[in-house]
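With one protein chain held back, the other chains of the complex are shown just where they sit.
And then chain A:
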Amino acid sequence: MASNHVRNLNRIITIHRIFHNPLLNARSFFSDASLPQTHPSHPSSLKDNELAKFASIADTWWDSEGPFKPLHVMNPTRLTFIRSALCRHFKKDPYSAKPFEGLKIVDVGCGGGILSEPLARLGATVTGVDAVEKNIKIAQLHAGLDPATSTIEFCCTTAEKLVEEGRKFDAVMALEVIEHVADPAEFCKSLAALTDPDGATVISTINRSMRAYATAIVAAEYVLRWLPKGTHEWSSFLTPEELVLILQRAGINVEEMAGFVYNPVTGRWSLSDDISVNFIAFGTKSKNT
């Protein structure tokens, strides 16, 4: 209860930090709300404005035609892979509408919650973490609007900190994240440490191939302007072989891998054997690690 209280307080503090509101600080806001006798509720309208502003950022993030369109378009394809891999590994009924019931899943680098929400709808108990506070706010706001996703726990933290807290999950997801971390090997170790024995780890990223350079950087950032310039740095991409190796060193055996292929005619992604650009890997942690 106390920790909950702190978290709630933190949330309110964060909003203020985001909007740099000079009129209010978190402490005075909280007491305004709880002790109305001493402070009339003058800041309430301001507060509403801020929330509205914030909600419109969330709308942009979640707009399937907006700046995050590539992610929205790719999401069903990622989920197809995750659904089938996890159903097989955890022996869940693939015909169930909620096959992930009973699974604890962490979504590392959750962004606005684009993966966390479907995982929760599929029945999983989801924790979404992101190092960027704004993303966590967007994710909380959006997921909070639907009872099916409002149970997701979103925290502004990192995989390393979760390890320190001793958290464990049945499945650990890190999609389109590893290309942005400083030390992929260390990151994989953290993911492994978060995974329960006999649990699963899913990682997706971009291959360090010439085709990936042409599509993920030249096409996506410069030609199509899907992504802001400088989103990706080619040299920090991992090849599938490298990923398999660093995961193996961290105690995760990659059992399945698939590529994502974009069809410019239909505008849709599909799963394929071609792992030369975008690929996703599913690994399991052996029981004795």
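The rule is short, and it goes like this: a contact is a pair of C-beta atoms (placed from the backbone, for glycine too) under 8 Å apart; a residue touches a chain by one contact, two chains touch by 3 or more; residues count from 1.
By our rule, contacts and distances are computed from a predicted model.
A single chain of the complex does not appear, and UniProt lists its protein name as "Ubiquinone biosynthesis monooxygenase COQ6, mitochondrial", one of "Ubiquinone biosynthesis monooxygenase COQ6, mitochondrial", "AP-2 complex subunit alpha", "Replication factor C subunit 5" or "Large ribosomal subunit protein mL46".
Of the candidate positions A:Arg121, A:Lys134 or A:Arg208, contact with the hidden chain is made by A:Arg121. One chain is missing from the display, and on chain A it is touched by residues 1, 4-5, 8, 11-12, 15, 30, 33-36, 41, 43-44, 47-48, 51-52, 54-56, 58-59, 62, 64, 72-73, 76, 79-80, 83, 95-97, 117-122, 137, 140-147, 150-154.
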